[in-house]
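Every protein chain except one is present and positioned as in the full complex.
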Amino acid sequence: MRRIPIIPLVIIIFFSFIAIFAPYISPYSPYEMALDDRLQPPFWQAGGSLAHPLGTDALGRDLLSRIIFGSRLSLLVAILALFLCGVIGAGIGIISGYLGGRVDIVLMRIADSTLSFPIILFALILMVAWGPMLSNVIIGISLVLWARFARVIRGEVLSLKEKDFIAQARIVGCSSVHIMAYHIFPNILNTLVVLLTLQLGWVIIVEATLSFLGAGIPPPEPAWGSMTADGRNYITTAWWLTIIPGMAIMLVVLAFNLIGDWLRDILDPKLRQV
Amino acid sequence: MTQLLLEVKNLKTYFFTRRGVVRAVDDVSFRLYRGETLGLVGESGCGKTATGLSLLRIVPQPAGRIVGGQIIFDGEDLLGKSEKEMRQLRGKRIFMILQDPMTSLNPVFTIGNQVFEAIKVHSNLPKTKVWSQAKEILRLVRIPSPEAIISYYPHQCSGGMKQRVVGAMGFSCKPDLLIADEPTTSLDVTIQAQYLRLLKEIQQWSQLAIIFITHDFGIVARMCDRVAVMYAGKIVEMANVGEVFDKPSHPYTVALMSSIPKVEIKEGKLPTLPGQPPGLHELPPGCSFFDRCAYTEKKCEAPPPLEEVGHEHWVRCWRHE
Partner (left out) sequence: MTLFFTSIVVFVLSRASGDPIALMVPVGASIEEEARMRSVLGLDKPYTTQYWLFISHAVKGDFGKSLRQRLPVTTLIAKRLPNSIKLASFSMLLCLIFTFPLGVIAAVKKDSGIDTLAKIVAILGQSMPSFLVGILLIEIFAVRLGWTPSSDIGGIDHYILPGFNTGWFLTAGMVRLLRSGMLEALDSDFVNMARIKGVSEMAVVWKHALRNALIPVFSFGGMYFAILITTSIVVETVFSWPGLGRMVYEAIIGRDYPIIQGVILTAAAMIMIVNLIIDIAYCYIDPRIKYGD
């Protein structure tokens, strides 16, 4: 049993904390502009001050506050999108795997066609089509990602199906629905949890990339990805505008990936190749 | 006219794991003569396979290490040899057959390829000669139509066939010593019999010495000249086959033998040996068999030494002082 990876855990707890309590701990509003204080560097550089510890952007908005509020977006999208993915993916995976036959074939065909769909492209189109709203980002991501979940869960279900306790339940007279809900589902929970944590980092990256490309939540909402994109124009003079949001993304994703790996090693090492 | 081929003295192979030091081979000594078959018997986990791997010095690293003793093969201590020298010995003078034929062959190369390699590694003959040797050796192990088999892949062959192929790879260079690690455990009973007969034949005309690792006393009776019984990394009894069957002296040997199903027993339960062998990283301080032994005395709290109690009959038990 490997040791719990402390640092990633701390990082995740930290970011979750600031996301939840953002309005209380953020020094300024993320929208508040102060045109006199534009492009101030972070406090450890010359010209910076603790009034704006991480500096300000081109419109004088405090970077620290924007980062804090940006965490809300990233984490919210990630959690909701994955929840949706998990529900759809596990649901379809279980149904498809357990019922088999034509249902299985049709469902898996649909799943396969979404699998080869490049996720960013699809999400981009959706965002432009339906408008840059939070719910659309979440739905968009779920629509592409569910197939991966469904496939893996289906595999699990296929091998579970053969086990004796399932046959027992059938002999006793349980309905298919009952079996799927009470017998199959708890047994795939392990795999599901691992899959979810493994994909968390990826979803955050997708959301960040979308907002980087301008297809995410529109300004003035603070999103780490769009902050990085905006900062590009000033990179030589005000490096902190790109690097700091970028680092935030990286830290969170890294933490989630490490935790995901650790969880997988404990719960379900079979998924090594995923 | 039997020559001493192998003398193992106080061999110790330990595995250094997170849970502690596993004493897989703990002060093991024995002798083996040319043409002789020594049975190495015991339950799984007692150190039999580790002993075999140690002789070839392919103990899985970095956890495993031979920490002491000598392995004197044909006059030379193998533990003093370099890796390069060992490689020349392996396959050519000492060979080992592993337990599971299903995983012993590389799935992505043909049978022919793998037998070819076994020969080529130790000879400088041109390719065509090596191929004909390969076919010869496949014929020798009674594989029908070697020319066809050569282009087959392992998954296309049965377990029995695969085990013969492994045997072919082994005999190709006419080794002096064969270590057979439960080679017939995963084979059908009839195939088992054929395989054992084959081994016996090859042994007869080649003076091959065999260390036969098994947990099956039936095979011991059929194949072995002498037996060494292992428990928790140590040899607890060693004697000629007749002696051991006549006068099993160590309580463990007695228990093992009485759990062999005999056709004559028509009623009553099959006696089983209660309990489990101790984990090799948490051995009791005294005799390792203490917890499962029916005859324990106060003396048994100290580890007993291996003593000779009869002609070439050694036992590690206080009862036979």
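Note that the chains take the letters A and B in the order they are written out, and that residue 1 is the start of every chain.
By definition in this document, a contact is a pair of C-beta atoms (placed from the backbone, for glycine too) under 8 Å apart; a residue touches a chain by one contact, two chains touch by 3 or more.
What you see is a predicted model, and the numbers here were worked out from it, not measured in a lab.
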{"item": "Which displayed chains the hidden chain touches across the whole complex", "value": "A, B"}
{"item": "Which residue of B:D27, B:D74 or B:D100 touches the chain not shown here", "value": "B:D100"}
{"item": "Contacts of chain A with the absent chain, listed as residue ranges", "value": "109-110, 112-113, 116-118, 120-122, 124-126, 128-130, 201-202, 205, 208-209, 212-215, 225, 228-229, 232, 235-236, 239, 242-243, 246, 249-250, 253-254, 257-258, 261, 272-273"}
{"item": "Where the missing chain touches chain B, by residue", "value": "56, 58, 60, 83, 87-92, 95-96, 98, 100, 103-110, 117-118, 121-122, 153, 155-156, 166, 169"}
